[in-house]
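Below you'll find the structure I mean.
Removed from the display is one protein chain of the complex; every other protein chain stays in position.
Going by the order they are written in, the chains are A and B; count residues from 1 in each one.
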Amino acid sequence: MTEQSIRIKREPFLRVVKKTEVSYGRMVLLSLLAVVIAIVAGGIFILAIGQNPFEIYASIVKGAWRSKIAARGTIKLAIPLLIAALGITPAFHMKFWNIGAEGQIIMGGIFATYFALFWTGLPHWMLLLLMFIGGAIGGGLWGLIPAYFKTKYGTNETLFTLMMNYIALYLIKYLTEGPWRDPASSGFPKIASFAPNARLDQVLGVHAGWLIGLALVAVMFVYLRFSKQGYEISVVGESINTARYAGMSVKKIIMRTMFLSGAVCGIAGMCQVSGAAYTLGDGVAGGVGFTAIIVAWLAQLNPVVILVVTVLFSMLDKGCSVMQSDFGLSPAVSSILQGIILFCILAFDFFTRYRFVLRQRRKA
Amino acid sequence: MKNEAMAIELKQIRKTFGSVVANNNIDLSVKQGEILALLGENGSGKTTLMNMLSGIYKPDSGSIFINGHSVAINSPEDSIRLGVGMIHQHFKLVEALSAADNIILGAKEKGFFLNRSRSEKIREISKRFGLEIDSEKKVYQMSVSEKQTVEIIKVLYRQADILILDEPTAVLTPQETKRLFEILRRMKEEGCAVIIITHKLNEVLEISDRVTILRKGESVATVETAGTSAQELTELMVGRPVELSIDHPETYFEENLLEIHHLTVCDEEGFEMIKDISFDLNRGEILGVAGVAGSGQKELCEALAGLLPVKKGAILYHKENLVGKSPAEIIKMGISMSFIPEDRLGMGLAASMGMVDNMLLKTYNEGKGPFVSKKAARELSKRLVKQLDIVTPSVDTPVRRLSGGNVQKVLLGREIESQPNVLITAYAVRGLDINSSYTIYDLINEQKQKGVGILFIGEDLDVMLELCDRIMVLCNGKITGIVNAKDVTKEQLGLLMTDASGKGGHKS
Partner (left out) sequence: MIINFLFAAIKAGTPLLFGTTGEIMTQKTGNLNLGVEGMMFMGAFMSFFVAYHSDSLVLALLAAFAIGVFAALIYAVLTVSFMANQNVTGLTLTIFGTGFAKFFGAMMIDEAGGSPKLSGKFLKAVSEKAIPVLGDIPVVGKLLFSHNPLVYLAVAIAILCTLYLLKTRSGLNMRAVGENPGAADAAGINVTLTKYLHILVGGGICGLGGAYLSLINGGGIWNNSSVVNGQGWISVALVIFASWNPAKAIIGSLVFGAFSVLQFYVPKNIIEVPNAFYVMLPFLITTFVLIITSMRKSKEGSQPAGCGVNYFREER
């Protein structure tokens, strides 16, 4: 060993230590701090592009709520996001990384559209009910396929569900250009608008999807926290061996939960086609499935918190749509702000689990 | 620089994990050309201490000297640079890579490209130390002892002059252990300093020059091996004169509970781990299962509990065949199994759940309706906390935050509360200190007196001789003997474990 190799190396300035326990109050405090820092970071970005952060933030909030129409728009944006985030929740609870909400929304939309296009003769309520069930089954099946292969062969679910998104997306393309193409549309292929019979009713000026969403918040909360199936999901998420040991049928639970997860996402798709778009287009999910993952994660899989986070996200999205008219800024600023805020929160989550230790001075 | 410099000197090393003090002001030293045994009970802090030498952990305070120089080891990289090589109990190998790739991994050598000559150097080292290795074989296709060989060559390849081995013999057959010791002596002759972590006294006496004993995170003594005895070492390790007197109540049940006929079980990878074994278990008896680690104990337990499919044979419970029944159905028949693998929280309990939720694990499905009722479980948890002196902030605190002994009490408490007829415990006292261990023995004896049939998978033969009524010895998945604990000595058991009579056949 050379003299040089043995020289005392200085300790690094910082090192990371795992926290063993964090009190609930401290968690809340840290989360609030994260949000504040995130908003400040977003403000710095706004400053950098030569705007006043206070004005911009104020007009985002105002833009989202300033009129009945704006508020309705915000809620309309929130509906699919809320339902899809709720859908992802049971899967993530089980530590099944379902990145396929996007595809499951689409399949829900496709199944619902089938009834909307071809069963218009039915009474309004029955048709809507069929569309609802159809949407749930469509999304559910799309969730079930990766779950089946996961339980059978251990196929990686993150990548599998990701692929399923695109297969679903191109299925829409096929339907739009082929069998379901509206003969009345000249030029650009599209699917015909739904008959009024197949449209979701408006309640207080927004389609009834928001009622479905709120109901699902309650249902999901109770299901995960108090039901036997919810307990099973938690145990499987904790350790598959423990679940087997307890006599649970792990495969059945994984498949059932993924069907449920997909089904709820499918309901989001049904609400989109029948409440918002009145038709099926390839923008039916439009990235909502991905944003929903972020929402669910941010809310730490708590359905009530998901509701709050969803409203904030939609507010940011809707509020930024006035940026063009008020400040001449592209509404894409919404995505940038979302990104910056999320990066900050992601970084800050670290402090709930770890802490830094400064280098100590050694006594000579 | 002193002439007689210590290869390693640790002074006042302290390390805590949260509120747990793993190492408290430990002193330790090793000379060049010396083999030091680090002896201590489970949980006494041996591995933690060595992990600070290998750069995995950082001490909270204290200093490390290598060859007389004060050093700071911030990472395994620093440690390797200082000539320290550690062979971890759980091998640190990349499964998807070949032996050769694993050996040269991270080695600070010149050259950007991987050169062909690497296997030559590996061959040369293998030859010098009498090791055998197929350097192109992928690690995931290797047996445990092959993996250990790779780890040893990896250390030799880096020309480490300080070698640390963490429980290296736990997974080895006696012959393999013998060969390992030869290699260690060879290294000693070449002037290396060797630290071997173990809790097997005979090995300590056979291989080491000096012994440092740890107890509850503190170094209690360092003695010359030549001037000590197994008795003295045990006392130092446990902290008081040991009279290994475990109660052995007599019971008079004359009823057969389980009959196992020609059982063959494969593990998840499809290897036959239990080969055509037959035995029975009676009411009110403790049947011990002894054997070298990995002789099929885990598979036996899992098969009995219905967690692993049975390839051939029958498991009769009151003449009813359990083979093909699901765990849920078996639980309903009153066969409660408390199976505790190395990672206790990974199978018997859900680590992030509290005691209450863990109590529900096997009973959540009992009530009517779709919802779980937690009332009874909460009361049970509170009762267990009182009865078994479980130390926990609350019954909702995640069990992973409890100490090993308390986790074990939670697990065993729940199983006993389910009033089983058959109790299967695997390594019930692993990682527990002596006091907790005795609590567990008492609980097991209590069940025995109630007429429960107990299958006790153990590792400490002294304990088994006192606690068990009969002992069944497994070797390579076969039974090499079922003996009455009263009529057998430890040495005889040892011979059966290594299958000296040749009944068990040999692993390919």
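Basically, a residue touches a chain if its C-beta (ideal position, glycine included) is under 8 Å from a C-beta of that chain, and two chains touch if they have at least 3 such contacts.
In this text the structure is predicted, and so the values were computed from the model without any measurement.
Note that of A:293, A:309 or A:322, the residue touching the chain absent from this view is A:293. Counting over the whole complex, subunit B has residues 17, 54, 56-58, 75-77, 79-81, 86, 88, 91-97, 101-102, 104-109, 111-114, 138, 140, 154, 158 touching the chain that is not drawn.
Those residues of subunit A that touch the chain absent from the view are 16-18, 97, 99, 149, 153-156, 158-160, 162-167, 170-171, 173-174, 177-178, 287, 290-291, 293-294, 297, 328-330, 332-340, 342-343, 346-347, 349-350, 353-354.
Note that in this section only the chains that are shown with their structure count from here on.
One inter-chain figure worth recording: subunit A and subunit B are separated by 43 Å, centre to centre, where each centre is the mean of the chain's CA atoms.
Residues 1, 5-6, 8-12, 15, 19-21, 226-232, 234-235, 238-239, 241-242, 244-249 of subunit A touch subunit B in their complex. Touching subunit A in their complex are the following residues of subunit B: 17-19, 58, 66-67, 69-72, 74, 78, 81-83, 161, 305, 307, 326-328, 330-331, 337, 339, 345-353, 357, 360-362, 364-365, 370-372, 401.
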